[in-house]
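Notes follow once the structure below has been shown.
Missing here: one protein chain of the complex. Every other protein chain is in place.
Let's look at chain A:
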Amino acid sequence: MDVFILQLFNGISVSSILLLIALGLAITFGLMKVINMAHGELIMIGAYSTYLTQNLFHAYMPSSWFNWYFVISIPASFLIAFLFGLLLEVSLIRHLYGRPLDSLLATWGVGLLLQQLARSVFGAPNVAVTSPSWLNGGMRILSDVVLPYKRLFIVGLVAACLIAMYFYIYRSLEGRRMRAVMQNRDMAACLGVSTRRVDAMTFAIGSGIAGIAGCALTLMGPIGPSLGTYYIVDAFMVVVLGGVGKLVGTVLGALGIGVFNTMFEYWTNASLGKVLVFLCIVAFLQWRPSGFVAMRTRSLD
């Protein structure tokens, strides 16, 4: 019973991490159809931003404030990744809309450049981020079941990001323009929406959310130049499985992969578990090629 509860929690926790890394991609790939191979590197930028924030706090703030660096580092990671995304869109992606293969190659190249840049700036070895002490330890719900605060925190952070994104995309003026452009670019342009600005904003927001993911991942995993490569495949998997273009699909995709992966891994082992999950995804996509939730659109593809 203990193990069942723990594994259920682990499943949800893995799903929340998957969702966090896939949310940004759900925008850049899901909505904008840019096969953004540099998504992992935007996550990495978020992680390094957290590292920098931590160092700044170490250097310039009284040590009693140190614990709160993490609160600052979330918006800081968002902002830095946002700016990188904006720069990337304006300088490169903008010229490659509607050419998926070109954008795949170009963003992959950008990813490699960013990795090497991180290696030159921060050095090749991993760097350490000390998690704030209020996230250490866990909640003991049964004698043998401990829910780590960090994992709970990430679940909360994902929920907050989701709610914020929902309000932005479905309830704000900017979001309505964004949806209009993504669904029918020509019509939106006819109606006076500046598609260029919307494109840039959308891509930058997707990148910023990748930055937040990077910030959260410093709690769980390594922080190094090649960090992004560990997550990029999972991120694409979630978006494709969920159905390109729908937020709710991405949530379902992350939940599905996370829970099944944890279950399979528990029953078999880590390598085989992953293989089984991939097999299930392939089988599912054979049955429903457009994923869990398909976007209905009136524009002709």
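In this section, a residue touches a chain if its C-beta (ideal position, glycine included) is under 8 Å from a C-beta of that chain, and two chains touch if they have at least 3 such contacts; residues count from 1.
Everything that follows uses one rule, which is that contacts and distances are computed from a predicted model.
J.: Out of "FeS cluster assembly protein SufB", "Urea transport system substrate-binding protein", "Chemotaxis protein CheX" or "Heme exporter protein C", which one is the UniProt protein name for the chain not included here?
T.: Missing chain, per its UniProt entry: "Urea transport system substrate-binding protein".
J.: Check each of A:Gly211, A:Pro225 or A:Gly245 against the chain that is not shown and name the one that touches it.
T.: Checking the options A:Gly211, A:Pro225 or A:Gly245, the one contacting the hidden chain is A:Pro225.
J.: Going by the contact rule already stated, which one of A:Ser13, A:Thr50 or A:Ser77 would touch the omitted chain in the full complex?
T.: A:Ser13
J.: Out of A:Val71, A:Ala124, A:Val248 or A:Leu285, point to the residue that touches the absent chain in the complete complex.
T.: Residue touching the absent chain, from the options given: A:Ala124.
J.: In terms of residues, what is the contact footprint of the unshown chain on chain A?
T.: Contact residues on chain A toward the absent chain are 3, 6-7, 10, 13-14, 17, 91-92, 95-96, 106, 109-110, 113, 115-117, 119-121, 123-130, 136-138, 140, 144, 146, 148-151, 219-227, 229-231, 262, 265-266, 269-271, 273-274.
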